[in-house]
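Note that one protein chain is taken out, while the other chains of the complex remain in position.
After this line comes chain A, so read on.
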Amino acid sequence: MTDRANVTRRPDGAALVIAAVLAVIAAVIFWQTAQMRVVAVYARVGPTTFPYIVATGLAVLSVLTALSALRGSFPAREKDNHGPMFWIVGGLLAQMFLMFPLGFSVATGILFAMTAAGFGQRRFWFSLPVGIVFAFFIWLVFARGLQLSLPSGPLEAAAMSLFSSMSGGA
(Lines give C-alpha, C1' and ligand atoms only; values in the text may rest on other atoms or scores of the structure.)
Protein backbone atom coordinates (compact mmCIF):
# COMPACT_ATOMS: atom_id res chain seq x y z
CA MET A 1 0.00 0.00 0.00
CA THR A 2 1.44 3.24 -1.18
CA ASP A 3 1.19 5.28 1.99
CA ARG A 4 2.89 2.67 4.14
CA ALA A 5 5.45 1.42 1.63
CA ASN A 6 8.46 2.41 3.71
CA VAL A 7 7.26 0.65 6.86
CA THR A 8 8.34 -2.99 7.05
CA ARG A 9 5.35 -5.09 7.99
CA ARG A 10 5.26 -8.55 9.45
CA PRO A 11 2.96 -11.31 8.21
CA ASP A 12 -0.44 -11.05 9.88
CA GLY A 13 -1.15 -14.25 11.84
CA ALA A 14 -4.85 -13.63 12.35
CA ALA A 15 -5.32 -12.87 8.66
CA LEU A 16 -3.61 -16.18 7.82
CA VAL A 17 -6.19 -17.90 10.04
CA ILE A 18 -8.95 -16.17 8.01
CA ALA A 19 -7.37 -17.52 4.81
CA ALA A 20 -7.32 -21.02 6.32
CA VAL A 21 -10.97 -20.76 7.39
CA LEU A 22 -11.98 -19.69 3.88
CA ALA A 23 -10.09 -22.68 2.47
CA VAL A 24 -11.88 -25.02 4.88
CA ILE A 25 -15.31 -23.60 3.91
CA ALA A 26 -14.43 -24.04 0.22
CA ALA A 27 -13.38 -27.63 0.88
CA VAL A 28 -16.58 -28.40 2.81
CA ILE A 29 -18.73 -27.04 -0.03
CA PHE A 30 -16.74 -29.07 -2.60
CA TRP A 31 -17.00 -32.21 -0.50
CA GLN A 32 -20.72 -31.87 0.27
CA THR A 33 -21.56 -31.00 -3.33
CA ALA A 34 -19.55 -33.92 -4.70
CA GLN A 35 -21.57 -36.22 -2.45
CA MET A 36 -24.88 -35.12 -3.92
CA ARG A 37 -26.57 -37.63 -6.17
CA VAL A 38 -27.59 -35.74 -9.28
CA VAL A 39 -30.04 -36.95 -11.89
CA ALA A 40 -28.43 -37.27 -15.33
CA VAL A 41 -30.61 -34.50 -16.78
CA TYR A 42 -28.91 -32.05 -14.46
CA ALA A 43 -25.42 -33.42 -15.03
CA ARG A 44 -24.25 -30.37 -16.90
CA VAL A 45 -26.29 -27.59 -15.29
CA GLY A 46 -28.04 -28.38 -12.06
CA PRO A 47 -28.00 -28.00 -8.31
CA THR A 48 -24.25 -28.56 -8.16
CA THR A 49 -23.21 -25.86 -10.66
CA PHE A 50 -23.52 -22.85 -8.39
CA PRO A 51 -21.98 -24.50 -5.30
CA TYR A 52 -18.90 -25.38 -7.37
CA ILE A 53 -18.65 -21.78 -8.58
CA VAL A 54 -18.94 -20.43 -5.02
CA ALA A 55 -16.43 -22.96 -3.66
CA THR A 56 -13.95 -22.13 -6.41
CA GLY A 57 -14.37 -18.44 -5.64
CA LEU A 58 -13.78 -19.02 -1.93
CA ALA A 59 -10.66 -21.07 -2.67
CA VAL A 60 -9.23 -18.29 -4.84
CA LEU A 61 -10.10 -15.69 -2.18
CA SER A 62 -8.38 -17.84 0.43
CA VAL A 63 -5.14 -17.75 -1.57
CA LEU A 64 -5.41 -13.99 -2.14
CA THR A 65 -6.14 -13.43 1.56
CA ALA A 66 -3.06 -15.46 2.48
CA LEU A 67 -0.93 -13.34 0.13
CA SER A 68 -2.41 -10.18 1.59
CA ALA A 69 -1.67 -11.48 5.09
CA LEU A 70 1.94 -12.23 4.19
CA ARG A 71 2.35 -8.71 2.85
CA GLY A 72 0.78 -7.42 6.05
CA SER A 73 -1.68 -5.26 4.16
CA PHE A 74 -4.64 -5.72 6.50
CA PRO A 75 -5.78 -2.54 8.26
CA ALA A 76 -4.30 -1.89 11.67
CA ARG A 77 -6.42 -3.18 14.56
CA GLU A 78 -6.81 -1.86 18.05
CA LYS A 79 -6.37 -4.35 20.83
CA ASP A 80 -9.87 -5.28 21.93
CA ASN A 81 -10.87 -6.04 25.51
CA HIS A 82 -12.33 -9.47 25.87
CA GLY A 83 -14.10 -9.12 29.22
CA PRO A 84 -17.21 -7.49 27.75
CA MET A 85 -17.28 -10.16 25.04
CA PHE A 86 -17.64 -12.92 27.69
CA TRP A 87 -20.47 -11.06 29.42
CA ILE A 88 -22.45 -10.51 26.23
CA VAL A 89 -21.86 -13.93 24.64
CA GLY A 90 -22.55 -15.49 28.05
CA GLY A 91 -25.79 -13.54 28.23
CA LEU A 92 -26.87 -14.75 24.81
CA LEU A 93 -26.02 -18.37 25.72
CA ALA A 94 -27.86 -18.08 29.05
CA GLN A 95 -30.92 -16.69 27.30
CA MET A 96 -30.83 -19.42 24.67
CA PHE A 97 -30.74 -22.29 27.19
CA LEU A 98 -33.04 -20.75 29.80
CA MET A 99 -35.69 -19.64 27.29
CA PHE A 100 -37.68 -22.86 27.37
CA PRO A 101 -37.59 -23.78 31.04
CA LEU A 102 -37.99 -20.20 32.36
CA GLY A 103 -39.88 -18.39 29.58
CA PHE A 104 -39.10 -15.32 27.51
CA SER A 105 -39.20 -12.66 30.22
CA VAL A 106 -36.78 -14.19 32.73
CA ALA A 107 -34.34 -15.47 30.08
CA THR A 108 -34.31 -12.12 28.25
CA GLY A 109 -34.04 -10.25 31.56
CA ILE A 110 -30.84 -12.20 32.26
CA LEU A 111 -29.52 -11.28 28.77
CA PHE A 112 -30.42 -7.66 29.48
CA ALA A 113 -28.54 -7.60 32.79
CA MET A 114 -25.48 -9.39 31.42
CA THR A 115 -25.26 -7.07 28.40
CA ALA A 116 -25.46 -4.06 30.69
CA ALA A 117 -22.70 -5.69 32.76
CA GLY A 118 -20.60 -5.97 29.60
CA PHE A 119 -20.87 -2.20 29.28
CA GLY A 120 -19.79 -1.69 32.89
CA GLN A 121 -23.18 -1.62 34.62
CA ARG A 122 -22.72 -4.33 37.26
CA ARG A 123 -25.53 -3.51 39.73
CA PHE A 124 -27.43 -6.76 39.15
CA TRP A 125 -29.89 -6.17 42.00
CA PHE A 126 -31.09 -3.28 39.85
CA SER A 127 -30.47 -4.36 36.25
CA LEU A 128 -31.92 -7.87 36.57
CA PRO A 129 -35.39 -6.80 37.81
CA VAL A 130 -35.43 -3.92 35.30
CA GLY A 131 -34.55 -6.36 32.52
CA ILE A 132 -37.22 -8.88 33.52
CA VAL A 133 -39.92 -6.21 33.76
CA PHE A 134 -38.80 -4.74 30.41
CA ALA A 135 -38.83 -8.18 28.75
CA PHE A 136 -42.20 -9.02 30.28
CA PHE A 137 -43.59 -5.79 28.86
CA ILE A 138 -42.22 -6.74 25.40
CA TRP A 139 -43.72 -10.21 25.78
CA LEU A 140 -47.08 -8.70 26.67
CA VAL A 141 -47.08 -6.36 23.65
CA PHE A 142 -45.77 -8.86 21.09
CA ALA A 143 -47.07 -12.24 22.26
CA ARG A 144 -50.46 -10.99 23.43
CA GLY A 145 -50.96 -7.90 21.28
CA LEU A 146 -49.34 -8.93 17.99
CA GLN A 147 -49.74 -12.72 18.33
CA LEU A 148 -46.04 -13.40 17.90
CA SER A 149 -45.16 -16.84 19.22
CA LEU A 150 -42.80 -16.19 22.12
CA PRO A 151 -42.02 -18.96 24.63
CA SER A 152 -43.77 -18.51 27.93
CA GLY A 153 -42.72 -19.91 31.28
CA PRO A 154 -43.90 -19.90 34.90
CA LEU A 155 -43.72 -16.09 35.21
CA GLU A 156 -45.86 -15.44 32.12
CA ALA A 157 -48.33 -18.16 33.14
CA ALA A 158 -48.64 -16.73 36.67
CA ALA A 159 -49.08 -13.20 35.36
CA MET A 160 -51.73 -14.21 32.87
CA SER A 161 -53.72 -16.21 35.41
CA LEU A 162 -53.50 -13.21 37.76
CA PHE A 163 -54.80 -10.92 34.98
CA SER A 164 -57.63 -13.26 34.11
CA SER A 165 -58.68 -13.72 37.74
CA MET A 166 -58.65 -9.93 38.19
CA SER A 167 -60.73 -9.30 35.10
CA GLY A 168 -62.94 -12.27 36.03
CA GLY A 169 -63.50 -10.90 39.54
CA ALA A 170 -64.36 -7.39 38.37
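Convention: a residue touches a chain if its C-beta (ideal position, glycine included) is under 8 Å from a C-beta of that chain, and two chains touch if they have at least 3 such contacts; residues count from 1.
Methods note: contacts and distances are computed from a predicted model.
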One chain isn't displayed here; going by UniProt, is it "Tripartite tricarboxylate transporter TctA", "N-methylglutamate synthase subunit C", "Multiple sugar transport system ATP-binding protein" or "NADH-quinone oxidoreductase subunit J"?
"Tripartite tricarboxylate transporter TctA"
In the complete assembly, which of A:Gly57, A:Pro129 or A:Pro154 touches the absent chain?
A:Gly57
On chain A, the omitted chain is touched by residues 1-3, 14-15, 18, 22, 25, 28-29, 32-33, 36, 38-39, 42, 44-47, 49-51, 54-55, 57-58, 61, 64-65, 68, 74-75, 77-82, 84-85, 87-89, 91-93, 95-97, 99-101, 104, 108, 111-113, 115-121, 127, 131, 134-135, 138, 142, 146-151
